[in-house]
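Just passing along the structure, written as structure tokens.
Every protein chain of the complex appears in place save one, which is left out.
In order of appearance the chains are A and B, and numbering begins at 1 in each one.
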Amino acid sequence: MILEAVGIDRSYPGVHALKGVSLTLRSGEVTALMGENGAGKSTLIRIIGGLEHPNSGTLRLRGHDVTFRSPSESQQAGISVVSQEFRLVPQLTVAENIFLGREIVRGGFIRPNLTKQRAKDLLKELGLDIEPTRMVNTLSVGDQQMVEIARALSNDFDVLVMDEPSAALNRSEVARLLELVRRLRDRGKAILYVSHHLEEIFEIADRVAVFRDGRDVGNSPVKDTSQEKLVELMLGRELQQFESAPSSAEQTPATDDRLVIEDLRCAKIVEPVSLTVRSGEVVGVAGLVGSGRSEFLESLFGVIPSRGTVRVKGRIVNLSSPASAVKAGMFMLSEDRKSEGILPHLSVLENLLISSGSPEQSAISRRIPMPREELGIFERLKRELRITVDRPGQYIGNLSGGNQQKVLFGRAMLSDCSVLLLNEPTRGVDVGAKVEIYQLIGRLAASGVAIIVSSSDTPEIVALTRRCLVFQGGVISAELTGVEVTEDRILAASVGTPTAVASR
Amino acid sequence: MSTTQMTGSASVAPSTAPEGERPRKRIALVSRVGRYYLQIAVFVMLVVFCIVVPDFGSTGNLAAVATQASYGGIIACGMTLLIAGGLFDLSVAGVVAIAAVITGLALPHTSIGIAVLIGLATGTLLGWINGLIITKIALPPFIATYGLFNIYTGVAFIILNGNVLTIQSVYFNQIGTAAVFGVPVVFLVFIVACFVSQLLLNRTRFGRRLRAVGSSETAARMAGIPVDRVKIIAFAVTGLFTGLAAIFLAALLSSASGTMATGIELNAITIAVVGGTSLRGGQGTLLGTFTGAVFLVSLNTALNLIGVSSYWQNVAIGLVLVLTLVIGALTRRDKIRGAD
Partner (left out) sequence: MTTTSIRTAPPSHAQTYLRALGRFSVLPPFVIVAIACIVLAPNFLSSSNVANMLINGSITAIIAYGMTIVIALRGLDLSVGSLQGLSACLTAVAYSVFGTGLGIAAGLAIGLAVGVVNGVLVAYLRVPSFVATLGMLGILRGVALLVTNGQTIQGGSSFLNYVVNGRVVGVPIPFLLALALLGVWLVVFYYTPFGRHVVAVGGSPEAASDSGIRVRRTTVIAFALSGLSAGVGGVLLMGQLSNVTGDLGTGLELQVIAIAVLGGTSLAGGNGNLIGTLVASLLLAMIDSALNLLNVPSFYQYLAIGLLLVAALSLDSVRARVSRRLVQNS
């Protein structure tokens, strides 16, 4: 055994991410790590990579206790991490990116031919035919991911940690990736492979560990387990072929078709999507990272270019910009609250009121807001949404994630939208706020708003919706309604197991 | 502590713009002093100058300081709005030239009032064109407005065929030196410009949207703000202020020419930054801009009066700018969570 994590515990304010997990990696072995979002996988990886430190518990490398204070210490100890986000410089070539910060030099000058050759060798090892002199910004996302992996390989390492390396890859690229992982294992490397894709795990892994809610709930050789069993472990209960719908599922009153989407497609959505959402209905959109789930919402809101017809209350929406979408009565809360949601230099009150303005107001009162009136609205929404904030003039960045999200919900409500698009509405939000946000979504739907919720958190989709589209690789792999909306069905349809086929 | 400085009036009325962190009672006084440290420092400096520097406190000199501070200051009001929106305008010297030339050419044919209106309209139009080019053709504001500066300056020269236009209208020229109860009119206009900009930036939907765009353009777009329109209006408002400055400058000089305002763009940016407006965008302080304009001009005048070579004035202004930035960096006054 080469790397051992024993009783690792890590908590953040409001979140207990890891509750004493243990994991062992052995040389010449691929250990797969599974678990739903928020199960604690990423936290453990960050700890192994030296980006974070456990509150308690120990890391043991080759039998010795170690603490990594920085990523470079972890690297020097022989651990290489392929992170989920790309860390490439688009304006540099493939070879330059691979050796960035560790250039091959003689007498202070880069040796271009040797760099190219080494890069070529590394890429060849990956089974890749990428020209090392190509600029990274001309590569596809999949190829960029491969370069990222090649960069990790250019380090001398014994332990390789791969965090969802296949998320952005297509089928043939995944096959190449698995081939590479196999070769590295045969050379005696210890590999931790994080993935949501069951097929991959059964193809590549020797052992599989499952995390749920910050605990390790299962760890066994892959040959002793089955796909169904793994899904059960992730869910924490038995997989049922037909699960009864949640009790909250009442019959939706048949009302008007609020949002009608016809043949919508964009760069990431391969087959045109058509969907009708009624007033007061909450429709879920599930799928793994890179499945086209986020792009679906973004193209609806005019963030990315798309083709197709979208009607709100019967009128065709101009899809050219978010401003025109808002004008048509749509509103969207992005998954990236920090850079696409909050306006850090503006106060909480201003963040709340930035999109407000109903057509009933006179032109002047819309353009010159009355402080007293706005304070009234602020106080009302603060009470209604239970936002914890000292003063309306506070900067929004000082609020907790949950309170920030509530402010953004308030913003959407004040925009008077009739269609609300939510992408990961509870990401980075603590449990208490999560429940409140669920209640809020319910209230908004009850008031007649048509809502689409996109989420990687399957229980969230199940809790909120009675109809759900599941995306896989840019196509809708399943459309579930009523009692069919269950975690297992969604999970199965998004990872593409035989269960999904059976349930269709 | 992070501060967004407001004018005195705004901090009395309930304001909706961010106030920064309110400290606990005991240190409230200290913090208030800290928030207005620039205003206090400049006030103390003025008092000291009045006592120590011969002739500085004379009515004539104070009026001269006020007049001098106003031209760059009025333009700096517009620049503060632009910087708050994450924008920039290096073309203002060219806009001043064209607006002044057109006003000067119009004067013999029409009343002063109409000529002034034509000058203001010219400034606004050129600002609007700037905004249009930057948003619709999607050019980086910095380099595009530098290109436009060259075009405007060239056009002003070409209209006059390279000559200086002498303005004969005595009444028009009086605008440059006119005073009400001893206070120069241009200074009063500067104060009004500061108030208007302050209200525009912190009390209107437009100002809120402008700061939103400067704070995070992506987030502003997602909030449904018509980003291009907001930017174009900001440029047009800056053009209007620039036209205003052009009229007073032409009246003071009794002339108009292509190079009458050379360097005023960097001067205006310096004033705004010394006043405490961060180039990172998202906020702007008009009280700071006012103080910055007065500060820089009175420093220059004082150095002049005590017989320091005028060359030192360049050094002094540069040092003031660098010191302001260094102090800002060391105390991290501009630190806002979630930004950057």
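A few comments on the model shown:
Convention: a residue touches a chain if its C-beta (ideal position, glycine included) is under 8 Å from a C-beta of that chain, and two chains touch if they have at least 3 such contacts.
Just so you know, these numbers come straight off a predicted model, no measurement behind them.
When the full complex is taken into account, the listed residue touching the unshown chain is A:Asp143, out of A:Asp143, A:Asp163 or A:Glu298. For the options A:Pro90, A:Gly188, A:Gly432 or A:Gly482, the residue in contact with the chain missing from this view is A:Pro90. Within chain A, the residues in touch with the undisplayed chain are 71-72, 86-92, 96, 100-103, 105, 108-110, 112, 138, 140-143, 170-173, 267, 270, 305, 473-474. Touch with the hidden chain on the side of chain B covers residues 90, 133, 137-140, 142-144, 146-155, 157-158, 161-162, 258, 266, 269-270, 273, 279-280, 309, 311-319, 321-322, 325-326, 328-330.
In the analysis below, only the chains that are shown with their structure count from here on.
Those residues of chain A that touch chain B in the complex are listed here as 301, 303, 321-323, 325-327, 331-332, 334, 338-347, 349-350, 353-355, 357, 366-369, 371-372, 374-375, 390-398, 411, 415. Residues 2, 13-22, 203-206, 208-209, 211-212, 214-216, 218-227, 281-283, 336-339 of chain B touch chain A in their complex.
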